[in-house]
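The complex appears here without one of its protein chains, the remainder shown in place.
Order of writing sets the chain letters: A, B and C. Residues in each chain are counted from 1.
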Amino acid sequence: MLYFNSDYMEGAHPLILKRLHDINFDKNVGYGLDPYCESARKKIREACQAPDAEVHFLVGGTQTNMLVIDAMCRFNDGVIAANTGHINVHESGAIESCGHKVIAVDEVDGKINIPALEQYLVAFYKETSEVGIEHYVMPRAIYISTPTELGTIYSLAELEQLRAICDTYGLYLYIDGARMGYGLAADTDVSLPDIARLADAFYIGGTKVGALFGEAVVITNPDITFTRGLIKHRGAMVAKGWLLGVQFDTLFTDDLYLRISRNAVSQAMRIKQALENKGYKAFVDSPTNQQFYVVDNATLERLQQHVNYSYISPADDGHSLVRFCTSWATTDEQVEALLALL
Amino acid sequence: MLYFNSDYMEGAHPLILKRLHDINFDKNVGYGLDPYCESARKKIREACQAPDAEVHFLVGGTQTNMLVIDAMCRFNDGVIAANTGHINVHESGAIESCGHKVIAVDEVDGKINIPALEQYLVAFYKETSEVGIEHYVMPRAIYISTPTELGTIYSLAELEQLRAICDTYGLYLYIDGARMGYGLAADTDVSLPDIARLADAFYIGGTKVGALFGEAVVITNPDITFTRGLIKHRGAMVAKGWLLGVQFDTLFTDDLYLRISRNAVSQAMRIKQALENKGYKAFVDSPTNQQFYVVDNATLERLQQHVNYSYISPADDGHSLVRFCTSWATTDEQVEALLALL
Amino acid sequence: MLYFNSDYMEGAHPLILKRLHDINFDKNVGYGLDPYCESARKKIREACQAPDAEVHFLVGGTQTNMLVIDAMCRFNDGVIAANTGHINVHESGAIESCGHKVIAVDEVDGKINIPALEQYLVAFYKETSEVGIEHYVMPRAIYISTPTELGTIYSLAELEQLRAICDTYGLYLYIDGARMGYGLAADTDVSLPDIARLADAFYIGGTKVGALFGEAVVITNPDITFTRGLIKHRGAMVAKGWLLGVQFDTLFTDDLYLRISRNAVSQAMRIKQALENKGYKAFVDSPTNQQFYVVDNATLERLQQHVNYSYISPADDGHSLVRFCTSWATTDEQVEALLALL
Partner (left out) sequence: MLYFNSDYMEGAHPLILKRLHDINFDKNVGYGLDPYCESARKKIREACQAPDAEVHFLVGGTQTNMLVIDAMCRFNDGVIAANTGHINVHESGAIESCGHKVIAVDEVDGKINIPALEQYLVAFYKETSEVGIEHYVMPRAIYISTPTELGTIYSLAELEQLRAICDTYGLYLYIDGARMGYGLAADTDVSLPDIARLADAFYIGGTKVGALFGEAVVITNPDITFTRGLIKHRGAMVAKGWLLGVQFDTLFTDDLYLRISRNAVSQAMRIKQALENKGYKAFVDSPTNQQFYVVDNATLERLQQHVNYSYISPADDGHSLVRFCTSWATTDEQVEALLALL
């Protein structure tokens, strides 16, 4: 059986497992105060060209989104997201569990529809200037993910537009980078230092990109109060914090993070090319490791004898929307076996 | 100057003020355990034909929505509302302050678009049956207001449809009755016992209908745990609870609540008729005390020398959307003065 | 029957009722933006000699404590209180409902035991300097009430000591003034300007001192972010906000607040004197309107035919602890009738 369901089906990159094995009986101090975390923080700051950034390590993406947004928002503050945004639809109300509303705006291919965003902001400030802002959820931050839930990525121009909007309206820009590696490894004009320069906070995803688990939060705007006390208060502090440090230290040594990301993307591009060649219809044009295609149901029935993928929804009559997803661990053999089936 | 801005610009019905004056130096027990509250509860149960309903008195509408929805929801539960719903746009994230997401669905004239609601529910249960419901905000209740924020009301058939949907999907039906009197006094086939029969919980608004302040929560579904401890925990317990009891006891004596509501509606109908006669264009066909009209800006400029109204937004070129709002206290003289200006 | 149960058994001072009656049909803007609130804010700032203070009006004491402490605290911050403090024992976990722990320290006669407080702080900072502060609830504010729940008051020297401790440890000082009038009217060296000068935030209680309901929050430290959005977010915004404004405007006109407070205190002193003369044993030496006495059960049985009081707890064998409480409305006749019974 082949598996193209998701990018979190395997364990960790072998170099990570090896280091965990090698230091297993060393004695480490807890809670992220160990030298591995310190080294990883340093390497991440360097990779981001953000020497003053604050870096914290957390376990998972929903947890990370919760904590960063809670650090950005108080009282009636809320966070703007595309209506397809992960925090709006797949996180079980975790943002709301901290008291903050997700303000959904229209999307295009999984990305915030920037004109719709501007229209919302103009209307919001016009309306509240009449009625008083206290009756409304106050937009405090814009949440985007890149790659998005549909595999698409923001261009540099789009990120700069969002930055300008944030500057105009006094908003933070927060980027969910659960799959950041796969975005950076794609055909893109955006680099990690661009992300660090344009966002006020973001996270570099480990869980889906080579780690057993873990996300690295990077706070570049010192106005954002993000404390270790907040992490513990929300139950997110890991006793053996060095497990996170070792993983990110490995991922940010010799460019491993980007190198393994490139594998996922190039395997996805092979699949995409093959699907296009065979006349399958893309749901969205994704340059990253997630490929969404509309497949006729007869083909699907045939495929599912041999392949696992993510079934999304029925599309039109007789067709369905499915996702093929590669990862850092996807092999040539797996892809070739898939291609043979298409 | 004339004021048609809103229905909470005056104090209380004189009979209420008189009773507050008469009992001012009596000694009452606190926290809603007094005989006035008890009497008011009894009269409300009778008016609702709901002898087993639980009745609590709270200060304001946002507070009431927060508490009832918090009582209905746990964990990742959320509440469905029209995207124009008061809890979705005018309550400053109060529902989210209790950890619960407002799930917005399309509206028609301020009411939930019932086909869109059904489509959402079908899609939700289809999607979560594949992926696992734990990643989603779980719909637990439907929130509606009647009259809505646009003055429209649900028909009996619509309420019964919503009840059936709730029964199918295991949802509570909660009705925000901030202006309930003005809905019951309108040309409608819905009575208070219908509301009590079809909703699992609702509130009868006092603040906008004759009281200084206060809302009466009615819980008809005993599965909903709504406790005095919850009220206090959220800072909503009033020390001199009899102030609420006396007001609702007065409003539910000799049908005062409905009688004064009728005044607001009949004054609004006079204004509506006059506006229609003069060729003004209604934004929505409202049978209650709020009338939304699209007025050309020259007329508005002239009117605002003499009248206050709620300015909503620019409509198209040269026109604006405004609201004229009557209340239980609106007089013939005030309405005639307005009509003379149109 | 006589009633000395509490100080929130009557309605409002007649001057307040009269003004509410007089303006009942005036048209007011909502949400505390009316001229009565503005006037009341001005008078309160003057009475406090705090021209830059921010003043907000809320409905009740628990609500006020919740909101001010939520404005002071973030994340793992907590608030220190005497273990008998109202927020620690009588508010149903309202502070915790906002995510903040109440850190209880020892008390003496209802007041924080200052040496115990200092000992806690020294130990806390010593311990956390070893282990890392992120595992602990971080003290951010000290909550006191004056008068306390036992009727005692802090002296100027004690308040200055607390201020110095707050300055040393970077804490806010917050004073719950539910009965502030009765403290200021007592034999004390503390004035309202002293309170305003020494506290970072406090509230002046109206519910127990002449108003139907309402508390005036005074924020003197501009570092504390207390917004109208916070008020609405927690469901505490009153639509007809002028009801609060009118009440506090009346209370702070011609020194009414203090004048009516003096009545409660002088009536209480008469009762206290009589109890002492008859050999009753005070549980605590209170100079304000609450008198706690240990009474033998035979006497209690006799009294309760004619008097209501607050029963607190059995004391030792054959005696009980009870409270006699006066208010701004207590009359000479009522006190004389009580004295005749003792």
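Please note the rule applied: a contact is a pair of C-beta atoms (placed from the backbone, for glycine too) under 8 Å apart; a residue touches a chain by one contact, two chains touch by 3 or more.
What you are looking at is a predicted structure, and each value in this text was computed from that prediction instead of being measured.
**Q** What are the shown chains that the left-out chain touches?
**A** A, B, C
**Q** From the list C:M9, C:V59, C:V102 or C:I219, which touches the chain that is not on show?
**A** The missing chain is touched by C:V102.
**Q** Out of C:N28, C:N65 or C:S92, which is the one that touches the chain we can't see?
**A** C:S92
**Q** So which of B:H21, B:H90 or B:H135 would be touching the chain we can't see?
**A** B:H135
**Q** Please identify, in ascending order, the residues of subunit B that touch the omitted chain?
**A** 31, 33, 70, 74-77, 99, 132-135, 138, 225, 227-233, 237
**Q** For review purposes, identify every residue of subunit A that touches the missing chain, sorted by number.
**A** Given the touch definition above, subunit A has residues 3, 5-6, 8-12, 14, 17, 20-21, 23-30, 59-67, 91-94, 97, 207-208, 212-213, 229, 232-240, 243, 308, 329 touching the missing chain.
**Q** In the complete complex, which positions of subunit C touch the hidden chain?
**A** The list for subunit C reads 76-78, 89-93, 96-97, 99-102, 104, 123, 126-127, 130, 134-137, 311, 313.
Here is the rule we use: only the chains that are shown with their structure count from here on.
**Q** Same or different: at the subunit A/subunit B interface, is the fraction of residue numbers used by both copies above or below half?
**A** Mostly same residues: over half of the interface numbers shared.
**Q** Measuring from the mean C-alpha position of subunit A to the mean C-alpha position of subunit B, what distance in angstrom results?
**A** 41
**Q** Residue numbers in subunit C touching 2 or more other chains?
**A** Answer for subunit C, listing residues that touch two or more other chains: 229, 232-233, 237.
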